[in-house]
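The complex is shown incomplete by one protein chain, all other protein chains being positioned as in the whole.
Moving on, here comes subunit A:
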């Protein structure tokens, strides 16, 4: 009975390679979203995601210990344990879900988790907004 919400457009936030191969996304605010969401809010979301990905790929004592332990157990340890990267990816998924619920869905937008696009882009789906006539 209810009409399906139409996808008006999709915006793709590309990767930012200025720091090398680390997973970072461009924080430049796309023009298509100007009428839908505040620049600050969007940049805040992307910046938090960038920080989370940096945390996943961080080279620190924790990752080294994990790597050495894994090597010693012939990588069988990952049958029972999650890698640090996977743990952070779960955190990211939760964060995106939270952002969608609180901020983006009420504005007719939807963020797609970059892992579903091979960590190439953050896909922002813009839904047709018919409520502007109110």
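FYI, contacts are C-beta pairs under 8 Å (C-beta built on N, C-alpha and C of every residue); 3 or more make two chains touch, one makes a residue touch a chain; residues count from 1.
We adopt the following convention: contacts and distances are computed from a predicted model.
One chain of the assembly is not displayed; among "Palmitoyltransferase", "Two-component response regulator", "AP complex subunit sigma" or "Chloride channel protein", its UniProt protein name is "Palmitoyltransferase".
Listed for subunit A, the residues touching the missing chain in the whole complex are 1-10, 12, 14-15, 17-21, 31-32, 34-35, 56-59, 63-64, 66-68, 70-71, 74-75, 83-86, 89-90, 93, 96-97, 100-101, 105-108, 110-113, 115-121, 123, 125, 127-134.
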